[in-house]
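Sharing a structure, written as structure tokens. Questions coming.
Complex shown without one protein chain; remaining protein chains in place.
Our next item is subunit A:
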Amino acid sequence: MDTISSEKLGIIDLHPDVFGTPPRMDILHENVVWQHKYRYINYEKELSKGDLDKRRRKPFPQKGMGKKRAGSTKACNWKYGGSAHGPRGPYSTYYMLSKEKRELGLRIALSVKYAQDDLHIVDSLEIPSEDPEYLQELIDTRYWGFSVLFVDDTDIMPVNMSLAASEFGQYNLLPVYGLNVYSILKHQTLVMTLAAVEKLEQKLLEQMHKADVRK
């Protein structure tokens, strides 16, 4: 990242279990839906009979008026009455996807990015200047597309990089522990540091070969 145009620094081995998994759209979709739902709260609400601010007396006597028998004006068959089976209050749609599926989704997203040639590995995220135009020029010359996700192994990012990227909404920084399927799919390219790749590979392989798994 020191120069605007890319330089080849070396060749690394990517583990085939992490970066070569067969793609499955259903797993990706499940992950994306889960990521939306587990933080979504439904605020739909309708007023029921008890919520109405109305008198609760009998509107008119039972007999002698030539009218229907009525107990209250709040019933659902009355005009300006409450709703019978409306949505009740804010409720959360939170649920947890299984660990295997989350991990598999991450592996699939990574291998899909890699297969589409949208995964780039750099030595570090440090750039010489904090000028946002420098970052823009760098991304344009390397054909990294309109949106880029930079991933590092720590959450303390380089100063120049964070200052430059803060000017744009489409260039984002993430630590390895925050990496997720939705962000990977939303950004056009994924740029990872070497340390981040090693850490991620180690974590995913550890999860794949875990001893105390129960099915």
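We adopt the following convention: a residue touches a chain if its C-beta (ideal position, glycine included) is under 8 Å from a C-beta of that chain, and two chains touch if they have at least 3 such contacts; residues count from 1.
Note that contacts and distances are computed from a predicted model.
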Missing subunit (named according to UniProt) among the choices "Trafficking protein particle complex subunit", "Large ribosomal subunit protein mL49", "COP9 signalosome complex subunit 1" or "Ribonuclease P/MRP protein subunit POP5": "Large ribosomal subunit protein mL49"
Candidates A:32, A:52 or A:163 - the one touching the absent chain: A:52
Candidate in contact with the missing chain, chosen from A:41, A:156 or A:211: A:211
Identified contact with the non-displayed chain, of A:24, A:37, A:67 or A:88: A:24
Interface with the unshown chain - residue positions in subunit A: 17, 22, 24, 47, 51-53, 206, 208-213
